[in-house]
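For this depiction, one protein chain was excluded, whereas all remaining protein chains were kept in their positions.
Labels for the chains are A, B and C, by order of writing; each one numbers its residues from 1.
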Amino acid sequence: MSSINSHQWLLIDRKVRFGDTDPAGVIHFHNLLRWSHEAWEQSLELYGLQPSDIFPCNKKVDDDQNIVLPIVHCEADFRRPIFIGDHLKVEIIPEKLDIGSFQVRTKFLCQDYCVALGLIRHLAIRENTRERCSLPKHIELWLEASSLNLGLRPV
Amino acid sequence: MSSINSHQWLLIDRKVRFGDTDPAGVIHFHNLLRWSHEAWEQSLELYGLQPSDIFPCNKKVDDDQNIVLPIVHCEADFRRPIFIGDHLKVEIIPEKLDIGSFQVRTKFLCQDYCVALGLIRHLAIRENTRERCSLPKHIELWLEASSLNLGLRPV
Amino acid sequence: MSSINSHQWLLIDRKVRFGDTDPAGVIHFHNLLRWSHEAWEQSLELYGLQPSDIFPCNKKVDDDQNIVLPIVHCEADFRRPIFIGDHLKVEIIPEKLDIGSFQVRTKFLCQDYCVALGLIRHLAIRENTRERCSLPKHIELWLEASSLNLGLRPV
Partner (left out) sequence: MSSINSHQWLLIDRKVRFGDTDPAGVIHFHNLLRWSHEAWEQSLELYGLQPSDIFPCNKKVDDDQNIVLPIVHCEADFRRPIFIGDHLKVEIIPEKLDIGSFQVRTKFLCQDYCVALGLIRHLAIRENTRERCSLPKHIELWLEASSLNLGLRPV
């Protein structure tokens, strides 16, 4: 686990690119949820986890204990138009829901205004049986460490 | 406006393609909302509207009356895994919310099971001032015609 | 194998959707290659093959003989702007290159004008060793059947 300050792993930069936007000149809506997911991936990485710890990938040995974290719900709110070239700050707000699920809220800030909100909810299941199970230990630890941080920085 | 039966314009086919899925072997989540939007576009078209009636595009003459329909909220629920090659039926359920907003629910069926749900909420605003306004007449008519249909086919 | 006429499996319809385009009001360029791939998938399906015959997917039993078809090259040419709502015809032109590789050219027509061209080149490799091998039998047959058709319809 890395020793960096918690603020760093829960605050991600994102630049809006030309291909993210549509003929209305603003972000094409579902890209926001792509950014939410990528910000989460970046957060895990800054915290010290590897993608192969979390995501199914062909480098991994199959075993009965493999846990995957499918998304069961996502949503987004758009409060102000997001333009090409906008420099966004993405605040990550993780939350454990129960023994086998958690969600990650994302708050998109542009020049200190909240321009959009994202939410992605995950469930832990065994890859082979697709039955619900407890969250993997490293996700538990990341959720705990992240919520400590949130105690100091209420949203 | 076309004379086709209402069932046709509110029921869209969708085939899951290789690039829609991720290393977990199921749909990469935010593509579902892309499908919801594309199913809505197809529905408008089957009903008899042209994309240039609805969407900002460079063929259109700019005028003060241009109304755009930005998305203010979207969400999706995933109930069962959606695999490559799955043949989905997408049921479109439009709903007027008030004088200046509406939402489109989408219900994704695979072999008669509901595998996922989508929802996209739009607001009408004037393109030049970005102030709220009434829905465009043709969207009003499409919403009315679609809700008549829903009376006969409760969900 | 289906009994439909060969013209049908090599000619695909494609409607340009709002999210396919960018603030220039025309297709965002790399989507064309997504369409090329999806047209190829649709062609295989119309011919009578299942996605699970061709693509790695989690429904498939792993065995030493699994062949995958990674893309080693792709390209696209854009001749005229492609706008939202355009109704394109996609002509599929498959070609065997050698014992272990093939390419699929795609010609995008809008109102009888060629507006764009795509090309995707695949190599056959064994999934476990990643060594080159011969094309799978069903791809061989699809290539043969498709080239017979092209004999009657020179491009």
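What we mean here is this: a residue touches a chain if its C-beta (ideal position, glycine included) is under 8 Å from a C-beta of that chain, and two chains touch if they have at least 3 such contacts.
Model, not experiment: these values are computed from the prediction.
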item: Contact list for the unshown chain, restricted to visible chains; value: A, B, C
item: Sole residue of C:Ala24, C:Leu97 or C:Leu148 that reaches the chain not shown, by the stated touch rule; value: C:Ala24
item: Full-complex contact with the absent chain, from C:Val68, C:Leu109 or C:Cys133; value: C:Val68
item: Contact footprint on subunit B, counting only the chain that is left out; value: 18-19, 21-23, 25, 28, 30, 84
item: Where the unshown chain meets subunit A, residue by residue; value: 15, 17-19, 21, 24-26, 34, 37-38, 41-42, 45, 50-52, 55, 57-59, 83-85
item: For subunit C, the residues touching the chain missing from this view; value: 23-26, 29-31, 33-34, 37, 55-58, 68, 70-79, 81, 120, 130
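Here, only the chains that are shown with their structure count from here on.
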item: Superposition rotation for subunit A onto subunit C, Cα-based, multiple of 5°; value: 180
item: Where subunit B and subunit C are represented by their mean Cα positions, the distance between them in whole Å; value: 28
item: Multi-partner residues of subunit A (at least 2 other chains); value: 23, 25, 30
